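What follows is a single structure, written as structure tokens, with notes after it.
One chain of protein is taken out of this complex; the other chains stay put.
A and B are the chain letters, set down in written order, and residue numbers restart from 1 in every chain.
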Amino acid sequence: MQLIYEKSVSGRRGVMLPASDVPSAASLPQNLLRADTANLPEISELDLVRHFTNLSRRNFSVDTNFYPLGSCTMKYNAKVLENAAALFAPFHPLTALLPGGDSLCQGSLGMLYDLGQMLADITGMDEVTTQPLAGAHGEMTGMLLVAAYHKAKGNRKKYVVVPDSSHGTNPASAAMAGYEIITIPTAPYGDMDLELFRQAMNGEVAAVMMTCPNTLGLFNPYIKDIADIAHSHDALMYYDGANLNAIMGKVRPGDVGFDVVHLNLHKTFGTPHGGGGPGSGPVGVKKSLIPFLPMPRIIHDEVDGKLKLQTDNEQSIGRTANFFGNFGVMVKAYTYMIMLGREGLIQASEQAVLNANYIKEKLKAYYDLPYDKTCMHEVVFSASNQLAKGVHAIDIAKFLIDKGYHPPTVYFPLIVKEAIMIEPTETESKQTMDAFIEVMIEAARLAENSPDSFAAMPVTMPVTRLDETRAARSQTVCYLG
Amino acid sequence: METSHYCPHTPEEIQEMLAATGVGSIEELFDSIPEELRCKRFNLPPGMSEFETYNRLKQLCSENCQDLSLFIGGGYYDHIIPAAVDHLSNRAEFYTAYTPYQPECSQGTLQALFEYQTAICRLTGLDVSNASLYDGATALAEAALMAIRTTNRSRIVVDGCVSPIARQVLATYLSHHDAELVELAPLDGLLNRAELIHQLDDQAAALLVQYPNVFGCIDDFTGLADQVHAKGALLVTAVYPVALGILKSPGELGADIAVGDGQSLGNPLSFGGPSFGFMAARKSHIRNIPGRIVGETVDKNGKRGFVLTLQAREQHIKRHKATSNICSNQSLCALRGLIFLSAVGKQGLADLARLNYDKAEYTKSSLARIPGVTVLQTAPTFNEFTISLPKPAVQVVEALLARGVVAGLPLGSFYDGSENLLVVTVTEKRTRKDIELLVKELEVVLCN
Partner (left out) sequence: MSEIYFTKEHEWVKVKGNSAVCGISAHAAHELGDITFVELPEIGKKFKQEEVMAAIESVKAASDIYAPISGKVVKVNMELEDAPERVNESPEDAAWMVELEIDDSGELTRLMTQEMYDNYLQTL
């Protein structure tokens, strides 16, 4: 398909601008002006609409295909969420920071405040900041809070402990807060090795970052012991909320000893993933960390019952983003939460776990299951049986594309060879999963009988397998025509 | 159990699935969570129907003051959004997809991001762009970290005329790096050149400037790049993309990195987010750019296609040694930016910029006629400018808010001695009537 720049015709105009109703001013001095107008597309509105409509048709998406991408919680995105967010489109964030402005924004501030309260209840935390713009941004914010906590106490801390199954963002975010990383291997039972963890802990550890259930989809039964050991060294427990969809209403991070959590609203609370963002990564903390939260902070004035903004606080880590976070995404998450309510959220977690276990049982005769026990919301297989025939996880992924399924996450977590990580979510029907299971079994049979046939796949897409080496070497990231 | 929102199983299906799984109840699946760790409370309200939910949101939204006339910017601007932007970005194939990990079934997102990167390169006059960052403020902070990595130096010099909000975010990001942040106090709304000579030493990694700056001034940065490069540092420019419809590009100024907030390109105000941050740079810096990058390549049959590239810079491979911890971009907002730029088009963006300039100039001269109001005249401005009032700006703004006009951003809380300064913003959406109302209401407030 042509690039939009290749469809441009010199001199063609698109959307008409408002006419000027003021006199034309004297031009800016020449030395401030650009020599040539930026060479943007010149295309009619109809051609523009066709271009992007046709581009969209070159995507798999939740609304068109089963999308069991592990660790990403690709659940259905309810349409009313979009309508709700559109209501709040016209409001300028700085209005709230003007003198008397907060009283003009009680609706927006109210949504943020209520959302924070609900997230605090779900996670067992005392207060939530909505400022972080995505999960990884929440992690960084959380680690800056950890650093501020230790600094205020005069603690000298140097390290952050992570299990080897962690998301890459965990160590990267800890590094943003100036910490060095200690990595703990996974034990044969599928969780961070408790003994090695105990040995690694010392007074210089600032925090332990955990995903629970972890990226293998397993709930760590020793989590309380880990928290107790960490706290005995005055290290804080950090909860990566990527997998919260498994446990709503069952267990709360705050109750098992976590001090800081970040949430991925785009995963757990059903907001669309947008082709890679925008997300939203609120951070919840226990009381001991509230003084360090980013500014501005929304507070409830007991006297007049209004919401106000606190902008000054010496101990705060400062600002981590422009304003109040990805507000539009939060409206969607809020809408989702009040619509499902207490029982709906519990049911979401229960059926997410049921669906993952159903797929696990149906496929374990065909794919190696390195950690064979009850999983939570996702299950991690290995294509090691298929590898013996020369078929890799990526080959199975390409087979699935030809069958109309978005592949599961492959090659993550790093600790499972040829990993295939399946997260069906609660919104998929039994019929959809049964059909998917059949296709996965078909892939396993094909690997057995005709392993060479995978190399050409996929054949049903606009392109076949792409040369990633060439892309990395040529570094063509901008159209030069 | 009753089926509720978006959980499709019938009770019979649940029984079948439990049987297939070999457990007697759903609760049994949670046996790995020890009893003593179970929820101490979970007190959310009961759920409701879609209809009731939407009405609740409408009710909540009505608690916002609805009809304010906006003369405020400060990095977030009230621009037109062509209808096609909403309709096309609301194609479910775009907004319900995720990161294009599997390129063959994600060519829509990938090609769009490649076209987006191209638009950003052309707008900024630089060679390479990433697929977007979170927002303009974090993009500025990431540019500072990038300069530190590139130069192996640790001193960041920032013009005090850069948005104070962005500078706060910058300070947060740098607080735990082995970095020194030096802020140059503004001189009459412009970069203090004399002070710059003192502070820009051979330990400086970068100079960070912004145009138009927080006062609205278009500081003339001609020759600045040579001065910065002579010290071995990088020049980072934060820019307002709509203004680049007419203003000299970062590339023409010799900048190494350009960043900015893409909200003004087709993204609604939405109380501050989501928008996107953009970042472009000279080609030699490509390996130090944070975040996702889409590259062109070919498939097995030689057909053009697009993939995420240079991923070895990123956290999922390099973990704590990555260029940044960033994982996602703001893909959908960047897509809206691309559709906006394509819909408005080449000449359209220049015309849009000119329209903003004309409206602001008209407002500026109208306000200047009010007794006691003076306009900061040290440099030309784009669609924002600073006025000095005869009394504290916060008092004036508060009085005007009560009359339905958001008159601008008072600078008193950001700069000492600026209590009477107000930055007024005028976009193409403000009509002559709106402008006349602002003038009239300001006259009334100043007379009282």
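Here is the rule we go by: a contact is a pair of C-beta atoms (placed from the backbone, for glycine too) under 8 Å apart; a residue touches a chain by one contact, two chains touch by 3 or more.
The structure displayed is predicted, hence computed values, not measured ones.
Partner chains of the missing chain, restricted to those shown and counted over the full complex, are A, B.
From the set B:83, B:197, B:230 or B:317, the residue in touch with the chain omitted from the display is B:317, counting the whole complex.
Note that of B:40, B:58, B:87 or B:287, the residue touching the chain absent from this view is B:287. If you put the missing chain back, the residues of chain B touching it would be 287, 311-313, 317-318, 321.
Within the entire complex, the positions of chain A that touch the omitted partner chain are 411, 468-469, 472-473.
The working rule: only the chains that are shown with their structure count from here on.
Averaged Cα coordinates give chain A a centre that lies 19 Å from the centre of chain B.
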